[in-house]
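Note that one protein chain is taken out, while the other chains of the complex remain in position.
The block that comes next holds subunit A.
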């Protein structure tokens, strides 16, 4: 058997500059770059909040007509690139969340998200059939992320008129091109994490993504993974666009369930792995630890001389920075593990938080209460409340009341689109001015509809979900924010573009609601059919037999001995037996 050898093919690279021919083979300048970072923020209750952000920047234009289609993908995942160009998507934001973010105990998240799945998309202004594109886009995304996003249809899609302005570049803000939908029932599990990890350039093999082990990530109080795609400024002058893909994963570990009751955290305890190397394709790979409350609250080891200050969520925080692209971060053991130990307790009062619940009793009527708290001592600020209620809860808008400090508070803008049965949900958007240090309550009464028996889910007694309300607000900031956009800003502070220095934009999601609809007894038709058929069979059948049948007496056949005796008697000619 002779050895088969691979023959290498040597290619002569023509490096001469174009005197004779204009094609040069110099390698193209890198048009895409990848950054990864992990921010660890210890929370006052002893829990710990870890936020991963992976950003791929690519300066190309998917939507430009006349240029040939993009076909060479390097760091940007091809599946998403093809989706963007096929459906002419300007911005796409999709998130999958398990658990509810407790603003009162944990503060504000870097990237907020509601429980379940949320998808909102801005389409390009050249799209003619937005609804058709939306329907196909949800189906394609359900295949990419292994989620049942194909349940998004006209009955749970809304078109907000003032909320959800584009987070990226854009001048046309015609809300006809915006679609928003949420699936509060959607479950997040390893099958959603697996395709999400496969979109990263290094996968889950190198860099920060090695920490993402599903057994630890899902054993947490809050888990949220999201993909945000938008066009951003390429540089300071903002003359050209670049596409930004951010994949974020936020997780909050509970010190009771994951921490075994001890207020002490390390990377190994949180993720059951330590870091060994940065992703080779990343231009920057950093770990930030929020040490603003150090040393009164907790102590951190290994210490690092690198510190950075960033203004995020209206507050100036100090961070210890660990740069994974430098080999000395990993030390002698070639593995990097952080250790945080708690020392004291402290209370936190966020400036804005909200909650929502259903009041009332019985299965006919109810009342939705949304309570918004403004904890700023002297400043009032406006919030935009957006509610999307499914059609089977029929809202009575004449009972809508907005009260602050037990006085009526008239919203300066109301947009209400009533629902159409089985067609469209309710959409209610209001711009409310919150007085300082107050509680504002929005109440509206509703009536529950009776669904057709085929429209019930296989487990109707679980209840039906109503998606979270979205509260978008410009909260006054205690520290001046910088409006300059630089490339070296850490990712967690550069998600929302800052337009003015004195306030920051924040989005707060309330709890989803679970309401019971009047549910019929599904075994009832079967029981009724059995009973009716039995009654009909016994009653009518006997009656029919009595009327239509004639009765005649039938002689039983004589036994064998008698038959034989009769036979012999017949031969003898003697009269037969009876």
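As a working rule, a residue touches a chain if its C-beta (ideal position, glycine included) is under 8 Å from a C-beta of that chain, and two chains touch if they have at least 3 such contacts; residues count from 1.
Assume contacts and distances are computed from a predicted model.
K.L.:
Since a chain is absent, check the UniProt entry for it and pick the matching name: "GPI-anchor transamidase", "Glutathione reductase", "ER membrane protein complex subunit 4" or "DNA topoisomerase 6 subunit B".
P.N.:
Answer from the record: the omitted chain is "GPI-anchor transamidase".
K.L.:
Kindly state which of the options A:78, A:205, A:219 or A:563 is in contact with the chain not pictured.
P.N.:
In the full complex, the listed residue that touches the missing chain is A:219.
K.L.:
Sort through A:127, A:154, A:189 or A:517 and give me the one touching the missing partner chain.
P.N.:
Only one listed residue reaches the unshown chain, and that is A:189.
K.L.:
Decide which residue listed in A:127, A:162, A:400 or A:479 touches the omitted chain of the complex.
P.N.:
Answering carefully, the residue with contact to the hidden chain is A:162.
K.L.:
Quick one: say which of A:73, A:100, A:342 or A:505 touches the chain that got left out.
P.N.:
From the options A:73, A:100, A:342 or A:505, the contact with the absent chain belongs to A:505.
K.L.:
In the complete complex, the non-displayed chain touches which residues of subunit A?
P.N.:
4, 6-7, 9, 11, 13, 22-28, 98, 135-136, 139-140, 142-144, 146-148, 150-151, 161-162, 165-171, 173, 185, 187-191, 194-195, 213-215, 217-219, 233, 237-241, 382, 384, 412-413, 415, 431, 457-459, 472-474, 496-497, 499, 505, 522
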